Structures are given as C-alpha cells and as structure tokens.
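Note that one protein chain is taken out, while the other chains of the complex remain in position.
Up next, chain A:
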Amino acid sequence: MSLGREKEKEIRIDDVSMVFGRKGREVTALSSVSFDIYRSEFVSLLGPSGCGKSTLLRLLADLLQPTSGRITIGEEVPREVRLKRKYGIVFQSPTLFEWRTVKDNIELPMEVLGLKKSEYSAISNRLIDMVGLTKFKDHYPWQLSGGMQQRVAIARALSLDPPILLMDEPFSALDEFTKEKLQLDLLDIQKQTNKTIVFVTHSIPEAVFLSDRVVIMSAHPGRVHSILEMEREEGSYEQIRNSGRFHEMTAKVRECFQLSKQQLHA
C-alpha cells in the first residue's frame, strides 16, 4: 500500500454468501464475497442499492449470520467480537435515545457493559470535546440538528474505544455542508485513534475522499466487482476536492461503477 503502513490483516471475509427468504423464494443478497481489511484502514463499501453492502456490514457486526462462508476478525468470529464489544457502530439514523442527554447517550454502551458512572464520566466528556459538542452535553436529541445528532452517534460508537468502527451510510441523510464537516471530522478522528473503519456509502466522491480502499459492489446478486486503492492527500477540504488526483480517482471509481452496472444488464 502506498501509505507504507504495516499490512496487518484485521478482518478476513472468506467466500461469504447470504441468502434471505424461505425455500423457493430465496433472494441472494451476497454471493461468495472475499476480501481482507487491514488494521487502521479506512475501507468504503460502495454500490447501488441492492448490492448487499449494508448486509455485509451487518454480517461483520454479527447482527446477521452468513448462509455460508467465514468471517474472521482478529482471531475471532464476529459473535465473539460483538460479545466483547470490540466494534462500534453508527447507522444512517442517529438512533439516539430521546430521554437521554447528549452525555447520557454517549455513555449508553459503557452503562450496558456495567461500568460505574465515576469510571466513564471522564471518557464521555473527552468524547464530547472530540466531536465538538462541549456546549451541548446536557441537551436532548430533539434540541440538536441532524448533523449534531450524528456526531453524538459517532461519539457513542467510540465510547468503549473499540479497534473497529462500522458505519452504515452515516452521512447520507445530512445536507451537503454538514456532510463535508463530518467527513473532515471523521478523518481527524481516525488519525487520532487509528481505528479500522468500514464505511458503507452510495456516494462516489464520499468514498474517494475518505477511503484508503474502495470496494465496489454490484447488485443482484451482491458481489465484489473490484477493489480500488485510493491515494489520500494532505491538505484542506477544498485543496483535496479540487486536486487533479481526486478527480482522477473519482473518474476511475465511476468507470468501475458503470462497468459493474453494465455487467448486470448484459
């Protein structure tokens, strides 16, 4: 990899298939998907609706179990990883608890784990600062904008300091400007924390901007079409977005994306 990072495999996805529905009415959501994700890598799963990208994320999270194939995270199966709370998850909707303040929402995973308030209060305060909500820690979700709510969800996902962060189209419901801010903040957070991030999206520029690698998936049945390495640059949002390299990579991804669709209709 161009980043010169040590290539240590964190997640191995080996010939994974997922079939929904009963006999006679099966829908194949994923068909023999195989690839690896490295430690501290930012990987986007990109594809049209129906390509099984969210399903794949749920398989990693052990919220679904594959029909066949094998997923290994570290040395463990997803179930062990989930029970040991080794990943954090962010959904498209913030899924905040309306009766809890920002701080209490962030503390939920630590509370569920059975930690004491005195142990985790400092942690949640630090996370609140990290996502820029210091002034809002006692606000309730309905008092926050959509972008702020999603910040709370990200902080909550980081609260147990898991090595892996799973994100299912976390910014797709936000307006363009909020999305930009959150994308930048997410990259910042990854730089600070070295998390392995698996990020589901249907936006090509978002995938290119954020990722070390983009996994392009095709639909019906869901397959991996190709995996492209991105070259991340340093610089401000505008510098990166206006750079020739960014446009080059976006074009490349778009081309693969089109190819994957043509295959479908051919």
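Rule of thumb we're sticking to: a residue touches a chain if its C-beta (ideal position, glycine included) is under 8 Å from a C-beta of that chain, and two chains touch if they have at least 3 such contacts; residues count from 1.
Here is the rule we use: contacts and distances are computed from a predicted model.
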item	value
Among "ABC transporter permease", "Tryptophan synthase alpha chain", "Glycosyltransferase involved in cell wall bisynthesis" or "Chemotaxis protein CheA", the UniProt name of the subunit that does not appear here	"ABC transporter permease"
Among A:89, A:158 or A:216, residue touching the chain not depicted	A:89
Selected residue (touches chain absent from view) among A:27, A:112 or A:251	A:112
Touching residues on chain A - with respect to the absent chain	58, 61, 63, 82-85, 87, 89, 91-93, 95, 97-99, 108-109, 111-113, 132-136, 139-140, 142-145, 147-148, 177, 180-181, 184-185, 236-238
